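Selected chains only, in their assembly positions.
Each chain gets a letter, A and B, in the order it is written, and its residues are counted from 1.
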Amino acid sequence: MPAAGERLIRLTELGFTLPNPPQPLGQYTTVVRADSALLLSGMLPLDAGRAAVTGRLGEERTVEDGRYAARLAALNALAVAAHAAGGLDRVGRLLRATVFMTTTPTFTAHAMVADGASALFAALFDEPHTRVAVGAYTLPLGATVVLDATFELGDEARR
Amino acid sequence: MPAAGERLIRLTELGFTLPNPPQPLGQYTTVVRADSALLLSGMLPLDAGRAAVTGRLGEERTVEDGRYAARLAALNALAVAAHAAGGLDRVGRLLRATVFMTTTPTFTAHAMVADGASALFAALFDEPHTRVAVGAYTLPLGATVVLDATFELGDEARR
């Protein structure tokens, strides 16, 4: 078990802070607990509540923009999971991340973009996660990335 | 626990009826039970067994058409879940809905379209669900919407 706040400290050392958990865009909620799993709604690259990265990769947006968007979406996912679990250290691990991204028709660097999220998760969780990267045609609010994440609660949070 | 048939009554009051559970389009089945979860295959906006809404949102189809398509797909999902659980009232809750929709390249109103499904689910289940909305390039049979849903069985149906 990590000491209380260990992951928040690691996040700060990496230069990041947890945003406020985002509000849903419609008649759903951002997270549901099912047994020991935390299922999250699609996370956008929100910064201060607004879609900070919009547009297609390979056109208006570079791979580096996409990595930044994926990391922002990951930070929002961590905020939601931490809130639901009662703290970031009570989240056990990320089970699966599906990273949808809008691209030009010939874009192929999905893995590099999705690694913007995966690298952050890998820095915080000891156990690795699975990942699916898909080029979408469009995404809500014109966002460049949507992250679909399923976490597992840690032992303490399961009780 | 709701009284027997309570959700069907609410559905009728809302002006809807459960369709017959749809047939799969290939070598798969429409629903699998895994522990207390009901995993559904992709649900199309079927009406009397045919894809009732086809075409892209923002072009041939309006947001209102999309909401109608999402609701039809949701009704098909409810029919499948009810059949698998032994009645709509034996379905516990919807855990997650992923709503894929075909759009024009600049469409951004995914949340309004997906709410066509979410509003129906919210009217029937006490607990909220998580949601992911994605703009696909194409969908089976040219459908405007495909709904990917995971339900949880209610206490009675788990025994």
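Operating definition for what follows: a residue touches a chain if its C-beta (ideal position, glycine included) is under 8 Å from a C-beta of that chain, and two chains touch if they have at least 3 such contacts.
Bear in mind that the values here come from a model prediction, so they are computed numbers and not experimental data.
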For this file the homomeric complex, of which 2 subunits appear, totals 3
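The definition used in the following text is that only the chains that are shown with their structure count from here on.
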Between chain A and chain B, the Cα-mean centres are separated in Å by 25
Listed in rising order, the residues of chain A that touch chain B in the complex are 24-32, 34-35, 39-42, 100, 102, 136-142, 146, 148
The residues of chain B that touch chain A in their complex are 35-37, 93, 95-98, 102-108, 110-112, 114-115, 118-119, 121-122, 127-137, 150, 152
